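The structure under discussion appears below in the form of structure tokens.
Below, a portion of the complex is reproduced, with chain positions unchanged.
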């Protein structure tokens, strides 16, 4: 679970709610028709922008990339080294049963292809194609979030224009100006919060997480190919550690010394 | 028919109309001169921006890409496999009558060229040139929609400035401020709705649909060339399935099992 | 004459004038000092931005690309085929007198070089250099128009700020607020109209026309080189038609059948 995303969302909305309650009541800021115009209008426009299936798929992408625990690269290295040791001792076929119990679908598929004796080049191409598909799915999700970040404030402004025109046209009662104006501004407020506390930040996090997920998958491909070519566990580890930053590399080594 | 575009357009305009009627009457938001300034001004500027023929061609492009049913890639694969089977059994010439009944103009042209024994390289070049023309037509259409998304709000603002100056110059009657301001804001409202619920979302959908249409046409070229070179139906299918995402590939296989 | 540009400019200004007269009088929108600040300020800034000679050259570029009739590619093909026929029948030298009567300066230069027996590679280089010069001149013109589209609204805002400060500082007479505000907004109005109905659309049209003009010139180079290398009129036609879109190609063929 990506704890920073949750903390950030709770803190951002908490601060906004707290700011509201300092100077007024929360009920002044809840207006169902305004919410319907901004949220509904943004969703409607996203349906014009993108095919239905892609908009529906956004939640699945967000769930997978933001709320699933990202794989720890050092844990993946450890696992690959263990597989390399077993393959060295008992041969590739010994990995067959391991591959069935492996929880990560991508690694499982790679192991099975390796155990089946798939040609290394073909194996690499198949797994790279899978990564390409994942990457393009993430980019599609990011472009939907970015469009949300553009159209939510636009519908906020459209809602405010509707409120202003209605208020101005009924200006006979000057005492109602304040209330009318307040309601009119609420859609702008909704649009600004939606864009700046939801759509745009999630788009940024999706990009970062996608890069991390793809890095781990690239590590897995390199690891499987090293195991298949009969590299020693030591060399498999060296190869995979070149993917890590110095800090991460330090962590892996500390972990090993602790274990030793 | 692209159902999401229709749903999105209906929902976006429905929400706007509903939002208007909650706090006032629809007639307050209908002002023919304002509509003439924003819509007419945007069209006039598009004529300065682009040659007449390209602006006129926009509707045809939109009709073809947004409201025509996009070709289902798996149906195309099925069809190509059937052609490959027939070509294998009865020779390329057997495809001559098929090619006359083929509803898709691009595939029909490709089949006819293949049946005529056109040199594979020339065949590929001719069909790729056709794709290039389609792509450049789509890009032209997208740039017109994007310009509309820029100039509609600009003319909305110009209309509002006209209304404000007229209202302020006649400020002797303070009771008319509200109504004058309301009318002045209506052009801004029109410009914002036109840009954010029509021009920019249609531009985005046009881009997505264009990419899909071109992918199917690339598949057709690869398929015809595979058939011409005498590939077995099985290999034709494998080649074309590499264009699909894993989900789509699953759908094709499920369809085959069902058929079996 | 580019009829769409004229229609668009007339329609855009006509709509603005009509919109003004619906709610007030045109004289309210004419303020010579405001026009001087916006138009004069924009021109002054363009002189800081670009060398004097380039700003002076803008009108010539606009006149040549926007108000000159663009060459019809199919008419150019017809002409090149006629030259190819004559060169085939009577030899290259027969084109000498033709080249003197050719109205298009670029084609005339090319023919003369070909008649003089210039080495094909040199001929191509000389003509390509000429195209490069034209292209860079057009790009320079476009960047001036784009700068105009940026600085006209900026000077509109500066003018409005001047008007607002003057009005606010003399607020003792509250009845003058309306008129002062109206005058202040007129510079914003001028800046918005200049940018959105003149500078930016002309920049877009200049880009499109420049691409068309260069395409025709590329066709002429290919045609002259084909004639010089002794290609048959039929092959010259085929080579040049590959520059056309399918619709244009159809038009050329229809024209030939009609002539037949």
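Lettered A, B and C in written order, each chain numbered from 1.
Basically, a contact is a pair of C-beta atoms (placed from the backbone, for glycine too) under 8 Å apart; a residue touches a chain by one contact, two chains touch by 3 or more.
On a predicted model such as this, the values are computed, not experimentally measured, just so you know.
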3 chains shown - copies of the sequence in the complete complex: 5
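Operating definition for what follows: only the chains that are shown with their structure count from here on.
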Chains touching both subunit A and subunit B, listed by label: none
Copy pair subunit B, subunit C: interface residue numbering same or different (half cut): different
Equivalent-chain rotation between subunit C and subunit A, CA atoms, steps of 5 degrees: 145
Innermost chain by mean C-alpha position: B
Subunit B and subunit C: spacing of chain centres that average the CA atoms, whole Å: 29
Centre-of-Cα separation between subunit C and subunit A, whole angstrom: 47
Multi-chain contact sites of subunit B, meaning residues that touch two or more partners: none
Residue numbers on subunit C that touch subunit B, as the complex places them: 2-5, 7-9, 11-12, 15-16, 18-20, 22-24, 28-29, 175, 177-179, 181-182, 185-186, 188-189, 192-193, 195-197, 200-202, 204-205, 208, 242, 245-246
Complex interface listing, subunit A residues touching subunit B: 33, 36-37, 40-41, 43-52, 54-55, 129-130, 133, 137, 147, 150-151, 154-155, 157-159, 161-171, 183
